[in-house]
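With one protein chain held back, the other chains of the complex are shown just where they sit.
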Amino acid sequence: MTKSRLEAFSDGVIAILITIMVLDLKMPEREPAWTWRAVLDTGIVSRLWMYVLSFVYLGIYWNNHHHLLQRTESVSGGILWANLDLLFWLSLFPFATGWWGENHFATVPTAVYGVVLLCAAIEYFVLQWVIVARQGPDSALARALGSDWKGKLSPLLYAAAIGLAFVSRWVALGIYIAVALIWLVPDRRLERGFGA
Amino acid sequence: MTKSRLEAFSDGVIAILITIMVLDLKMPEREPAWTWRAVLDTGIVSRLWMYVLSFVYLGIYWNNHHHLLQRTESVSGGILWANLDLLFWLSLFPFATGWWGENHFATVPTAVYGVVLLCAAIEYFVLQWVIVARQGPDSALARALGSDWKGKLSPLLYAAAIGLAFVSRWVALGIYIAVALIWLVPDRRLERGFGA
Amino acid sequence: MTKSRLEAFSDGVIAILITIMVLDLKMPEREPAWTWRAVLDTGIVSRLWMYVLSFVYLGIYWNNHHHLLQRTESVSGGILWANLDLLFWLSLFPFATGWWGENHFATVPTAVYGVVLLCAAIEYFVLQWVIVARQGPDSALARALGSDWKGKLSPLLYAAAIGLAFVSRWVALGIYIAVALIWLVPDRRLERGFGA
Partner (left out) sequence: MTKSRLEAFSDGVIAILITIMVLDLKMPEREPAWTWRAVLDTGIVSRLWMYVLSFVYLGIYWNNHHHLLQRTESVSGGILWANLDLLFWLSLFPFATGWWGENHFATVPTAVYGVVLLCAAIEYFVLQWVIVARQGPDSALARALGSDWKGKLSPLLYAAAIGLAFVSRWVALGIYIAVALIWLVPDRRLERGFGA
């Protein structure tokens, strides 16, 4: 029962985060007449794409979190707090996305977006580690995770992107998109390993 | 269990969307004294009606989504992502509604509202298709859906409305209202087909 | 199962409404130094009391809705839509509260607040009526509701308050507070009638 409430709370927070980002999608003040050209000049298209990227990232976290908790047998205080840590970093997505969007891919906001991605990835790793530690290295979960190359590679790529943002923010953006694509394939390991 | 978490997450997102639209219902800055006339001059009445329309649309999606998932036996990665796609397009309702409302039925916002409706309808169709594909053409769900004329007609009507918005936005608005009315009758097929 | 999803969705919407009202509690722009006097001059205290009033009203609706659905045996399409109607009117609470608060109990906003209260009360009555109609006049729910004098008296009082707001908004405010106090006693009928 503890677990179901943890899932419900996490779902609630992620559901709110994934939707309040849309509150930043605001058109500038009313013009005498909107034309397609005027719409494009507001930069709404690039903001929409950033929203898509963050939506996909939060969707990935929800998806993987869902699979991870499904394989979790019991919940300890440590798991509760590791989970809250993860939710904290996810909660910065709307802020990072909104600020990035307002500044049309400027360098510092691009790097800050990467910092949020990096910290969230590390926290997810910690949460996973706490759960695996509780269930033992021979547990079904530990075997299903295997080498977890995605989980180990992502933080490295984010860290690289943060540095590369100062060379070219397009490279950083490319890396963020690439990592999202790597994860978009849902965590088949967990599905497959248990025939779910 | 997977299914119940998918339902809970979708409910959470739709519940948030249906309520944050109200955040855009703001009166302009304080006047020395509000009269009924001053209230009408703010255009709040037309914004309220747009809010009603979007509220009804999200209610329809929630309702149909609810019936669809009730007949879904198991959840795959494909269903998870088709569901997230649908939620993404639904999440643009507050943006599209707010922008439309601020511009008093201007042409381009009217068309953009139709684009959001169209994409959401297509994604719902895809979600339904993924679920039916998984359960087989002879499944109870497939039989209950039948010809699904509503699901096929709606995107065509939305597409027509987007084009017609440039002729007369009132025609487009009329089509959006008409489609909502078509759907307001809850999906009796699914209820009837299963005696629910 | 249908019922539990209806409850979950309604809870989600009411939980969001009860919390987003707080987004309107904003202090004006930063001053060089805040003193208690400066705080009082912002009118935050009267806004806080309005927030309390709306919070209590939404709490009452959640509470009564909770008892009502607990006694509901099955959910029909009509109940789903009556419930959405109720949620729609409840969703106007943040708007009505925020506007009222910004205008320090001005006449028209006071009356509009009453209109929202009135419509929500009527919709609750309709929802209750739809559920009772489905379960029959001899059902335990119908007997537990009894004469439902609170449910019948409240709309009359709200209607009176809307008219009286134009004579004195303090009378209207007094009526809103009085009706809340009448309801603050949770619906003992339902609790008692079933030994819950």
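A, B and C are the chain letters, set down in written order, and residue numbers restart from 1 in every chain.
We take it that contacts are C-beta pairs under 8 Å (C-beta built on N, C-alpha and C of every residue); 3 or more make two chains touch, one makes a residue touch a chain.
Because the structure is predicted, anything quoted here is derived from the model rather than measured.
Within the entire complex, contacts from the absent chain reach the displayed chains A, C.
Annotation: of C:Gly12, C:Gly114 or C:Gly151, C:Gly12 touches the absent chain (contact as defined above). When the omitted chain is restored, the residue from A:Gly12, A:Gly114 or A:Gly151 that touches it is A:Gly12. Contacts to the hidden chain, counted on subunit A, fall at residues 1-2, 5, 8-9, 12-13, 16-17, 20, 23, 77, 80-81, 84, 87-88, 91-92, 94-95, 98-99, 102-103, 106-109, 112. Seen across the whole complex, the unshown chain contacts subunit C at 7-8, 11-12, 14-16, 18-20, 22-23, 25-27, 30, 33-36, 38-39, 52, 55, 59, 62-63, 66, 70, 184, 186, 188, 191, 196.
In this section, only the chains that are shown with their structure count from here on.
Superposing subunit A on subunit B by their CA atoms means rotating through 90 degrees, a value rounded to the nearest 5.
Computed from the mean C-alpha positions, the centre of subunit A lies at a distance of 37 Å from the centre of subunit C.
Averaged C-alpha coordinates put the centre of subunit B at 26 Å from the centre of subunit C.
Residue positions 8, 12, 16, 20, 23 of subunit B are each in touch with at least two other chains.
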